[in-house]
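A protein chain is absent from this complex, but the other protein chains hold their places.
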Amino acid sequence: MTYLFNDPINFREDMIEGYVAAYSRMVERIPDASGVRIAGGAHKGKVGVLVGGGSGHYPAFCGMVGRGFATGAVIGDVFTSPPGEQCYRCGKGVDGGAGVVFSYGRYSGDVMNFSMGEMRLEMEGIDVRQVIVTDDVAASPNFDERRGVAGDFYVFKALGASAWRGDSLDTVEALGNRVNQWTRTFGIAFSGCTLPGKSEPLFTVAPGKMELGMGIHGEPGIETGDMASASEIAKLLVDKVLSDAPLDAPSRAAVMINGLGATKYEEMFVLYGSVHKLLQAAGIDIYKPLVGEFATSLNMAGCSLTVSWMDAELQALYDYPVESPAFTTWG
Amino acid sequence: MTYLFNDPINFREDMIEGYVAAYSRMVERIPDASGVRIAGGAHKGKVGVLVGGGSGHYPAFCGMVGRGFATGAVIGDVFTSPPGEQCYRCGKGVDGGAGVVFSYGRYSGDVMNFSMGEMRLEMEGIDVRQVIVTDDVAASPNFDERRGVAGDFYVFKALGASAWRGDSLDTVEALGNRVNQWTRTFGIAFSGCTLPGKSEPLFTVAPGKMELGMGIHGEPGIETGDMASASEIAKLLVDKVLSDAPLDAPSRAAVMINGLGATKYEEMFVLYGSVHKLLQAAGIDIYKPLVGEFATSLNMAGCSLTVSWMDAELQALYDYPVESPAFTTWG
Amino acid sequence: MAEHAEIAAAALDAALAAILEHEDELGKLDSVAGDGDHGAGMARGFRAAVAADRNGSAGQIIANAGMAFANTAGGASGALVGMFIMSAGAALTDPIDAAKVHAALTKGIEAMVRLGKGQVGEKTMLDTLIPFAAAYGEAAQAGLSVRAAWEQALPAAEAGMKSTAQMIPKRGRSSVLREKSLGTQDPGATSIYYVLAAVGRVLAEHCP
Partner (left out) sequence: MAEHAEIAAAALDAALAAILEHEDELGKLDSVAGDGDHGAGMARGFRAAVAADRNGSAGQIIANAGMAFANTAGGASGALVGMFIMSAGAALTDPIDAAKVHAALTKGIEAMVRLGKGQVGEKTMLDTLIPFAAAYGEAAQAGLSVRAAWEQALPAAEAGMKSTAQMIPKRGRSSVLREKSLGTQDPGATSIYYVLAAVGRVLAEHCP
């Protein structure tokens, strides 16, 4: 259930207002737009990185705005792609004169709306590139037709680092796409989630069952399986992700267990213990793994495994220090 | 529900193993003990800060171990104080020769077990101080008899900063106690939580109701109220906390909305928007507020408001940069 | 003609009312295989559409409404329906007759197809819109009035909407879930039918 809201119609607006009030030391509202950007605005001469999508996924997307990370985020209603007009306004709001990269997980509504925003910006002479994340191996056998889920994080992290250190638009775009090529995710759900103001969940999972390959918008899974122990689930996730491992990737990889909202940290650590061993046994050189919440689905119970392979060039981007409301590192 | 586990009896052990595997770049297992400490072990000449309590509260307590933060954490079973023997072993594991501070939220089991650990350490000539957090205004009219809940974070943060910069044991202890004196929390719950392996929640909240002043161990609230809008709940939380505001505190204060597990970020931002305005209207000079999960209760739905007043001395500790698996800042 | 402009405005009001009446149902249809936001999104879109500038001709009013819809609703349907309304409105020049309305529908559908790359049979709103426009075109060619042609074409829209229940989705958020949505009508096809029916009622009341 979603419990805390005023008028559900104003949920997004109330949320943005509270978010900006809480983290004004790092982010600010983009004037007249449904989005936020780094406090002080876009940096002259740096590529602007605009991430986004619907809300309900915090810290995706607005929690990942800050130094070394995304320049801004455009914020849609819960589980709803932001309108093209907002993509345009926020794109303009992160432009520092060196071009703008739009990055988001692939969903048809997002593709349409960001593309409409891109057209508007290009009409004004702003060079816009789109780095579309397609990490969800459950969504399609064809890499390009997949949805974007928790793997967003690694792509955004690389784009942010590349833009922040001053790379050109071509370079930022190319590096972001390289990360996406080497990132794979598979997720499972144990319970559905409920939109603000609604009393019924978007889907339910029968007791003793789990949904395999669900989306992060309350879409049910592609398959229903029997509930299993943490170590069995670890095996399933590792098998699904590795069965689609990129053939050209080196052995080093970042690894993430992402919680969907109601599956808590202790559980995820139990899961990670088994995942770690299985990935090591599969020859993966695990680098700075993460266990936490990176792309949630309101309070859905469930989690996903992401593996993002990297060479030295991509590792430097992953190591680049970031400061944002949701994720900060010393390097 | 808690979904991810193997044998529930091994939940704590499985969790610690996964946690250390995930964050070996920051923490390590304390040998032969149910706890973790900063990677590389205690620093010679620095005061050791050992935090802890039961598990099920991540990032409290083990997520707050790292540079500038706690030196180590002793980890009990879910919602269960660690045994005195483990407090002793972990206390020993964080001793750098300058004495050890135990810090934890006040619960009778924790007080007994940490005190047993303290006795053992003192028999070995290690000077131990206890900084016991008592921030929960719901628990008792008498400050000293209150439980410790999300306010732990501010006390640990100050202890960690003070110890890390090299303060003496007396100073570290005194600063921690000063933060506790000026920290107040009030919490509410919308649903109960379920222990690993159990199918029934520890308590249930009737539809349309909320529990006021619940603990973070699945203890129900001290009162049941009607569910209300986010802005009404903001008013209730602010009133409860400010009605017990310390009389001697300056106007500046850190503010935290802490989620108990299943109440998600977007909801908490909606709540924070109203809290922010109410606190400002009450004359509070809000400093670096936080909205997120700091002391959870497995996947309970609910949240709490903490206000931690500070003068310049305490602000310097709050500003001190930290790096830990769950919380990192640049300062 | 001032009267056509008033009818256009009334049609938008009626569309909003129809969507609000069915908002929950549309959300539930969308939650079967999608993300459950279709009712809320259409409501947001039409709320903005009725609040848009209502000066000018019927076509201008509709185009403004479509722009407001696209700028506000969000989601796939926000872009698609917004572009449809906007393009249809832009094509609808005075004086209005059934042939002009058919041309406007055709332009609207073209814009939607350009954006979404869809076609009939893929379980989308196009399964309601395309048969409706085809039937409307025939009726217009047979010399029926704006209103009579609309009446005659509505059953084709309804049949199109209903046919989506037996389709497997190829576009949009629900396309990952293929079989899951079998037996359930497409939310977009359904909402568009409600809008078309509501517009029909306005025409029946106001048109000669």
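Per-chain residue numbering starts at 1, and chain names A, B and C are given in the order in which the chains are listed.
Basically, a residue touches a chain if its C-beta (ideal position, glycine included) is under 8 Å from a C-beta of that chain, and two chains touch if they have at least 3 such contacts.
Predicted, not measured: the structure shown is a model, and the values here were computed from it.
Q: Wait, the hidden chain, what does it touch out of the ones we have here?
A: Spelled out, the missing chain touches these shown chains: B.
Q: Which candidate, B:Ser24, B:Ser140, B:Thr171 or B:Ser229, sits in contact with the chain we can't see?
A: Final answer for the missing-chain contact: B:Ser140.
Q: For the chain that's not shown, point to the residue among B:Thr2, B:Thr71, B:Asn113 or B:Gln130 touching it.
A: B:Asn113
Q: For the chain left off this view, which of B:Phe5, B:Tyr19, B:Phe61 or B:Phe79 is in contact with it?
A: The one listed residue touching the chain not shown is B:Phe79.
Q: Even though one chain is hidden, which residues of subunit B still touch it in the full complex?
A: These residues touch the chain not displayed: 9, 54, 76-86, 107-109, 112-113, 116, 138-140, 147, 195, 198, 202-203, 213, 215, 217-220, 222.
Here is the rule we use: only the chains that are shown with their structure count from here on.
Q: Smallest number of touch links from subunit B to reach subunit C?
A: The fewest steps needed to get from subunit B to subunit C is 2.
Q: Where the centre means the average of the CA atoms, what chain is farthest from subunit C?
A: B
Q: Report, in whole Å, the distance between the mean C-alpha point of subunit B and the mean C-alpha point of subunit C.
A: 54
Q: What whole-number Å value describes the gap between the mean CA coordinates of subunit A and subunit C?
A: 32
Q: What positions in subunit B touch 2 or more of the other chains?
A: Counting only residues that touch two or more other chains, subunit B contributes none.
Q: Which residue numbers or ranges of subunit C touch two or more of the other chains?
A: none
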